[in-house]
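What you see is the complex with one protein chain gone and the rest in place.
Then we have chain A:
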Amino acid sequence: MKPAEIQIALKEELHRIAPDIEVTEIDPAADLREEFDIDSIDFLTLVTALGKRFDLAMPEADYAHMGTFNDLLTYLVGSLHK
């Protein structure tokens, strides 16, 4: 899967949880939960949905690498190209 496709998929999953937030209006290098106004339950839902979509284990120990939109994208691209 190409990084651009992964990015689209990530945007789609975020849109399902926070449809009120335009991805174009957020700062991709800032705190993801703050930018998308999502709480820890939403975050868990997001990680579960992404894990299911990409058939990827996204363990809690890796949460530190999912702090921003860019971090999360890099994490997904890296994990899917291992």
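The definition used in the following text is that contacts are C-beta pairs under 8 Å (C-beta built on N, C-alpha and C of every residue); 3 or more make two chains touch, one makes a residue touch a chain; residues count from 1.
To be clear about the criterion, contacts and distances are computed from a predicted model.
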Name per UniProt, for the chain absent here [options: "Sugar ABC transporter permease", "Aspartate carbamoyltransferase", "Sulfurtransferase" or "acetate--CoA ligase"]: "acetate--CoA ligase"
Interface with the undisplayed chain - residues on chain A: 15-16, 18-20, 31, 33-34, 37-45, 59-61, 63-64
